[in-house]
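The complex appears here minus one protein chain, its other protein chains still in place.
Labels A, B and C are assigned to the chains in the order they are written; within every chain, residues are numbered from 1.
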Amino acid sequence: MQFTSMILSNVEISPGYFRMRLTAPPEFSAARAGQFVMVRVSAAIDPLLRRPLAIFDVGVHKPPQSGSQAQPFFEMLYRVVGKGTAMLSVLHETDLLDMLGPLGSGFRLGSINEEKLIVGGGIGLAPLYLLARELVAQGSPVRLFAGGRTRDDILCTTEFERLGVECYTATEDGSLGEQGFVTVALNRRLDLLKGRATLYACGPDGMLAAVAKIAAERNIPCQVSLEGYMACGVGACLGCVAPGRGHSEETPDFRCVCTEGPVFEAADLLWGAHA
Amino acid sequence: MQFTSMILSNVEISPGYFRMRLTAPPEFSAARAGQFVMVRVSAAIDPLLRRPLAIFDVGVHKPPQSGSQAQPFFEMLYRVVGKGTAMLSVLHETDLLDMLGPLGSGFRLGSINEEKLIVGGGIGLAPLYLLARELVAQGSPVRLFAGGRTRDDILCTTEFERLGVECYTATEDGSLGEQGFVTVALNRRLDLLKGRATLYACGPDGMLAAVAKIAAERNIPCQVSLEGYMACGVGACLGCVAPGRGHSEETPDFRCVCTEGPVFEAADLLWGAHA
Amino acid sequence: MKLDLKVDLSVNLAGIALRNPVMTASGTFGYGEEFVDYVDLLSIGAFITKGLSLRPRAGNPTPRIVETPGGMLNAIGLQNVGIEAFIARKVPFLRKVNTPAIANFFGDTVDEYAEMARRLDAIPEVAGLEMNISCPNVKQGGIVFGADPACAASVVAACRAVTKKPLIVKLSPNVTDIVGMAHACEDAGADSLSLINTLVGMAIDLNKRRPVLANITGGFSGPAIKPIALRMVWQVAKAVKIPIVGIGGIMNATDALEFILAGATAVQVGTASFINPGAAQKIAEDMAAWLVANGVADVKSLIGALET
Partner (left out) sequence: MKLDLKVDLSVNLAGIALRNPVMTASGTFGYGEEFVDYVDLLSIGAFITKGLSLRPRAGNPTPRIVETPGGMLNAIGLQNVGIEAFIARKVPFLRKVNTPAIANFFGDTVDEYAEMARRLDAIPEVAGLEMNISCPNVKQGGIVFGADPACAASVVAACRAVTKKPLIVKLSPNVTDIVGMAHACEDAGADSLSLINTLVGMAIDLNKRRPVLANITGGFSGPAIKPIALRMVWQVAKAVKIPIVGIGGIMNATDALEFILAGATAVQVGTASFINPGAAQKIAEDMAAWLVANGVADVKSLIGALET
């Protein structure tokens, strides 16, 4: 679906990280965790390509005034890394953005009772909040493991806690939570649970590979959300592909991140190519 | 001089015509009528080239509050014709624009006593208001002949009248002033003056050629302000040239509109090439 | 404005009847299905499939795409399902749509090209063939078919011999003399020429000190390349008798009409579909509106109507 969103707010929540709320068409409330939008940053040709951003949250704003229309909205959490995100960061309320979405396949929520362990690295948290909300809503026990380089990269844990999700944090420089990688805390929890859990992860390649390895070793299900350079977002350009488990030069097996993903079962992917 | 201006106001004064006021550095108050600026419409590469726009007015805003700093400003009057001007038209107060100027040579004011007849076609009025102000300031009698297709193309005559300039208007469809070309009224006035006047003109090529012809026939001085597709505005690209009087294939004589002009003595130009 | 004017947008492209001159370019529109949510296929003239080869192709490692100023580079590496899977899995969709589908294809040798033409010729749902000759000729040491007139002529002639379907040859712009290439292909039996394919470009990641694309170089497309495409279409259209398909940086109806003025009978929309998946339909609609607003009853009257 292509639609025009009006920006409702655009706030820097941590140095270099922004949270933007935008109006959405009613159909958008059906968006699922892990899905994303392709944002046209400018109506001019610079930047030319749309930018893929995860759907951080969806909701409906019911204005207190009686008679006002309820307004569906969605949110994005983004990090300024280059031209496109820098241009987004200076936009204001009432500015308009051209959107394509929701795109992609989203997370599968799995069995209700098993504990869900969500692992997010830095901006990788973006698609995981809606996931946590959906998992909590279906009644699953959920824990978040948030990692980052410094405390500035630990985002929105308050929001997760408000859902009733227990949060573990770790930073490489020790400025917040444990020092080191958050996979240490993850392993501790998995030891306790004796291998009955489902993992969900989004973050830098190194973290994803580490989480995938943990899941493989413990033989537990694990879904990861991948990034990939995208032109179209609809499966046409074949720019975004990632090698599937059986991929080799002779037996090509490329998966389309924008339509088959961005969420994949970790076991379905080829991890050598990523690590 | 390259500088950053902050937009103070940007108002549609007639359908498709905008008047923009911007902050200016103190040195800018030395700008002369007929000079122009090259405006960078967007920091991105679309549009890539700067847009040449005349300096409509310069001034200093003295805020009523005691202690506030006086703020030099300048104004531009522009018509939305394409991408760049369309993008300008949606800018707001406090938006910033990158400017180059004042550029070009400007009008020569000539002897004080002779009557000055200013002829403007549509947006061609843009560089003529500051000219009228300067001529009035030096004590010359000034009259304005403003032509346009419809009444929407007759701009800012109130501002000229406020200077004490008598205004004649003509529109092709007769919706304001006389019907037809404003050169009719110009010729009437010249008949009265018995050929003692100086002409100044800016507007479409056809009007400039007609005014130049009148001046040549009556043997009176005439300055015209030309347009030309410009890349640099500083005499380096040689994109903006206009053929000078003696120009031919064998005896090339191209004048640089951005540095030798945009204001030329009509008699110095080759008019066949323009008409 | 004569808003009640009925305008005729139809053109005939070497025997393929197009309801309007707007097609979608190979590699940017999948196999047609990918865009059904965004484009009513009945609103465009035709669509071109992703480039097909005899065997399935994996394509290149990633990154495969990168944005450049006003354009993009791609090094997909011609990933495609191969002719068998195309017939089994994609042709049934073509059967359902009432819009001509043109199959884009390539090979590594003259024989492979000819074999592909033969196979595609047998598929009733394929309205025409578009040969991508921007591929290296493995037998001749990797020189690109489309970079040498003699080489291009031989591969076009080989395909011509095995198909009666309209044969469109898609020219590479990475040549000194595009007109010479066009003549060679016309003489070898092409029914139409489409141009341009992508230019060869490169992008570098300064901080990593590496090329951005895993393949190092990639094909350059998008609005940035339009001036080159327009120039080549104009040069070629003046020189040959067969109809031309204009491609390169077309983002809107104005761009499309410029190509038609330059001499194109039809156009293809490529990169624009990434930015706006509905681009091709919008361009066809806006083209109709422009004709109405300008009192042009038949788009055919604009083909090559540039005054120089």
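To be clear about the criterion, a contact is a pair of C-beta atoms (placed from the backbone, for glycine too) under 8 Å apart; a residue touches a chain by one contact, two chains touch by 3 or more.
Please read all numbers here as calculations on a predicted model, not as lab measurements.
Taking every chain of the complex into account, the absent chain touches A, B, C.
Remark: the omitted chain is touched by one listed residue; of C:32, C:128 or C:201 this is C:201. Here the missing chain is touched by one residue of B:19, B:50, B:79 or B:116, and it is B:50.
Within the full complex, the residue among C:257, C:279 or C:299 touching the omitted chain is C:257. Touching residues on chain C toward the chain that is not drawn are 68-71, 73, 147-148, 174-177, 199-204, 206, 209-211, 216-217, 220, 222-228, 230-231, 234, 249, 251, 254, 257-258, 261-262, 305-308. Counting the whole complex, the residues of chain A in touch with the unshown chain are 45-46. Although one chain is not shown, part of chain B still touches it, namely residues 1-2, 40, 45-50, 100, 228-242, 247, 249, 252-254, 273.
The rule we apply is simple: only the chains that are shown with their structure count from here on.
The set of chains touching chain B and also touching chain C is given as A. The chain with its C-alpha centre at the largest distance from the centre of chain C is B. Averaging C-alpha coordinates per chain places the centre of chain B 47 Å away from that of chain C.
Centroid to centroid, with C-alpha atoms defining each point, chain A and chain B lie 54 Å apart.
The distance from the centre of chain A to the centre of chain C, with each centre set as the mean of the Cα atoms, comes to 36 Å. Counting partner chains per residue, chain C has residues 69-70 touching two or more of them. Multi-chain contact residues of chain A (touching two or more other chains): 45-47.
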